[in-house]
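For this view, one protein chain was removed and the others were kept in their places.
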Amino acid sequence: MNTEETILALNKHFPALEAVSNRPLRVFTAFAEPKAFEETLRYANLTLGYHKGKHIIGTDEGENIGLSYIISNDEDVLLVLRERVPKSAPHVHSMGELYPSLMLHEREMVDLFGVQVSGLPEGPRYPLPDCWPDGEYPMRKEWNPAYFNKQTVTYEPPKQEDAK
Amino acid sequence: MSDYREKNKVVVQIGPQHPSLKEPGSFKITLDGEKVERAVIEIGYNHRGIEKACESRNYIQALYIIERVCGICSHAHTSCFCQAFEEIAGLEVPRRAHYIRGIVGELERLHSHLLWLGVASHEIGFDTLFMYTWRDRELVLDLLARIGGNRVNYGVNTYGGVRRDLEPELMQDILTVCDLLEEKLKYYADLALTETTLIARLRGIGTLLPEDVRKYSAVGPVARAAGIMDDVRITEPYGVFREIAVNGITDDHCDVYGRTLVRVKEMLEAIRLIRIMVKEIPDGPISVRPPRKLPVGESLSRVEAPRGEDIHYIRSNGGESPDRVRVRAPSEANWHGMSHMLEGFQLADVPIIIAAIDPCYSCTDRAIHLIGDGINQLTDWAQIRALSIEQYKARGIDPGSIKIREF
Amino acid sequence: MLLSIFKVLVFPGLLFLGTYSFLLEFIDRKVYARMQNRKGPPWYQPMADMLKLIGKKVIVPRNAQKFVFAALPTVSLAAVCAAFLCIPVFGSTAITAYSGDLVAVLYLLTIPTLCHFLAGYNSHEVYSTIGAFRTLTQMFAYEVPLFLAFLSPAILAGSWSISGIAAFYMAHPLYTLINIPAFLVSLLASQSKLERSPFDAPEAETEIVGGALVEYSGRYLAFFRATAITELTAMASVLAALFLPFFTGSVWLDFALYLVKTFSIVLVMVLLRATMARIRIDQTLKFFWSILTPIAMAQMILNLLLRGGLGL
Partner (left out) sequence: MGLFDKAIAWGEKNSPWIIHFNAGACNGCDIEVVDALTPQYDLERLGILQQGSPKHADVLVCTGAVTLQTRDRLKQIYDQMSTPKFVIAVGTCACTGGIFDSCYCVTGGIDTVVPVDAYIPGCAVRPEAIIDAVGKLLATFDQKEAKGK
């Protein structure tokens, strides 16, 4: 299942993805809704043979958060599937049973981007330290490290910053 | 779990400060006698927030931070980052730069594997081999100091090529060091095959079978020791490996002993590659002028670091500083299988199994919290959840603080 | 009276034991370092370590009994010094030679191991408890072959006193060749008794940090380290007295021979320590019980037959 076959198969089943490849062994797709994304991921894992879960990249897209899942198969084609989740209600299902190795990165999305991933096993905070204030998501664009006081571990943006 | 069995279990906390760990990582090992029954791994002590820092720096400064993600495989990280940059910018790197990157990359693989062999033998109490391997490693470090100016973060890479050129007599010294190292490595290779106490300690522990490797998607020597050919230089040749073929090394022991053999053979392979590269290095410029601002775009680049496949992702919005930088270090992929590898073996094997994946915590600065349920007893989901919540409340960590909504 | 006090306290007794132990520890660490082609410590290093440890503040863990915590190091050091007095050092007879002192020496030399276990168990800390239990399990491994190996030359010599055994072998030097297997077994067993690599699972630095002595610091740790090195001297001297009993008439020449013998035994122990990896506690048990104990038993039976057959 090399790059061209993957693109053909994906575009046939999920035309909304516009799977494209700008260089060998890479397939990028457009952002999708969580429901459609889960279907595509299950389809890629079971039928297309993409069983290796490599990585999850969280990106801040203005008012919603993008999660790009990077998976690959035996021919090492890197397929990037993306889903978009609004910041107001960032709920996502965990893909732990399909990709056990991605549970770790999903746990990281919980801490760094504030995405609520359901189905993750319980565990302490990760990767941020235990003394990190709740509700602070450092990787979001509006979170400015300058206003984070490291000694008292509190985040106090100046007042007019909040008003804006 | 009957209460009595639970009570006489010893929970050993290894780390974050422990002589066998060169870096902070903590392991809560539940022991049944001397046998490891459950392993809970927490790293994340090295989480410094590198990705956020890169977003507020321009590309040249970001390269400095990327180089210091990990002290041992710094060249692998910078080459991967530069490749991603060059892909977006569409730069054509001169062939000589590719060759120099390849030589420094293989030298780094040599010193990283020698370092691992030393640390692993220190874990099993074989200090003589530890001293020998680190003494030989000094030869490689002095070479890297002459090439890059610094023993550890040599900073040879820059966008569009390399910063330092290799003079002819430096290349001659590289060849002499290679000859010296080759005969020492042959001594270590047959030492690993014949020394009985070494084999007794390494054989049959920390096994990761091929199907587990696929399940936990382990990379690098851990996957190659289970017979799965997982080498980016072969599956997706980059830079100099488009012209020079690498013959992959696999082994089918699937355990710590297999990983030792794979790493020793890889060192011999690295020496062979260095000799070819030094012989066939073309003349020409060593770098091309990179643009200050990167056009809009994103790229995903892969490099074969000493510990496995290293993935870097850059997304630029046309400005001077990257919009998003993401680093997936090789050790991170190997952590997932760790608690699976630890269970069922002795406490004495825990340090060597942890060392066997050659963990680079600073690369990973991630933590895994896999509760390996060693007890084969059918419990449904709610029971496991309740048990684990009560378990963590007992240790003062209230998991309720993570707001996970139940569907 | 005064001469015997001088003998006990100064020359072949305690003062000599202290300085000679420091010397042997220096040789042990220096040769070990040179084998790893490192430069190794200066000659005064053992003294410096001991003095520094005495100067440091002692931290007693909260839930450990203070008196037991403090008494253990001194008890173990006293046991080893007492054992040393029954071993022939200056000439072929020891300071206090009485029939049955071989058995006394053996039991005095097991007291430090028990103190080591109690020290670990008493400090109620996970690492030290595991180290303590490993010390005991390892004791079950080496105790039987060690005793069998030590008692077989005694049976051949027909006397339980070390000086008596030495005198017997002085009369019949050829019989020492019979005890060669017992010598090898006791060498390995004493390497395990002194918890030196490859049998140092109980204080494996990379696994359980410090074994039973994790919680010790300051002068108690100094005493425990003193016990370790004096035990090394005592074991080397017993091995020399039992298995290499070559004595000439003159006392000074015997003393020089004693130094050469113990020196070479320690060198063999350093060679063992430098060339092997540390094996796990279950492998140690398997090794001792399946290989060394049969040899020691065979040696014992052979000596019994020879004793009966030759009618010595």
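Going by the order they are written in, the chains are A, B and C; count residues from 1 in each one.
Note that in this section a contact is a pair of C-beta atoms (placed from the backbone, for glycine too) under 8 Å apart; a residue touches a chain by one contact, two chains touch by 3 or more.
All figures in this text were calculated on a predicted structure; none of them were measured in a lab.
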Touch partners, limited to displayed chains, of the chain removed from view: A, B, C
Chain not shown: contacting residue from B:Val10, B:Ile65 or B:Val288: B:Ile65
Residue of C:Ala48, C:Ile180 or C:Leu267 in touch with the missing chain, whole complex considered: C:Ala48
Hidden-chain contact residue, picked from the options C:Phe69, C:Tyr169, C:Phe183 or C:Tyr216: C:Tyr216
Absent-chain contact - pick from B:Tyr59, B:Phe81, B:Tyr99 or B:Trp134: B:Trp134
Residues in subunit B touching the chain absent from view: 16-19, 22-24, 44-50, 52-53, 56, 64-65, 68-72, 74, 115, 118, 130-131, 134-135, 138, 141, 150-153, 360-362
Residues of subunit A in contact with the chain not shown: 128-132, 138, 145, 148, 150-151, 153
Subunit C, residues in touch with the chain not shown (by the definition above): 29, 33, 36-42, 44-45, 47-59, 127, 205-206, 209-210, 213-218, 221
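Definition applied: only the chains that are shown with their structure count from here on.
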Distance between the centres, which are taken as Cα means, of subunit B and subunit A, whole angstrom: 23
Whole-Å gap between the CA centroids of subunit A and subunit C: 62
Whole-Å separation of chain centres (CA-atom averages), subunit B against subunit C: 44
Contacts with 2+ other chains: residues of subunit A: none
Parts of subunit B lying in touch with subunit C, wherever the complex brings them together: 10-13, 18-20, 31, 34, 121-129, 131-132, 135, 195, 197-198, 200-201, 346-351
Subunit B - residues contacting subunit A, complex: 42, 44, 47, 49, 51-52, 56, 87, 214-217, 232, 235-236, 298, 300, 302, 311, 313, 315, 323-324, 326, 328, 332-333, 335-336, 365-371, 385, 388-389, 392, 397, 399, 401-407
Subunit A residues within the subunit B interface of the complex: 23-26, 28, 51-55, 57, 59-60, 70, 75-76, 78, 80, 91, 93, 99-101, 103-104, 107-108, 110, 116-130, 134, 138-139, 145
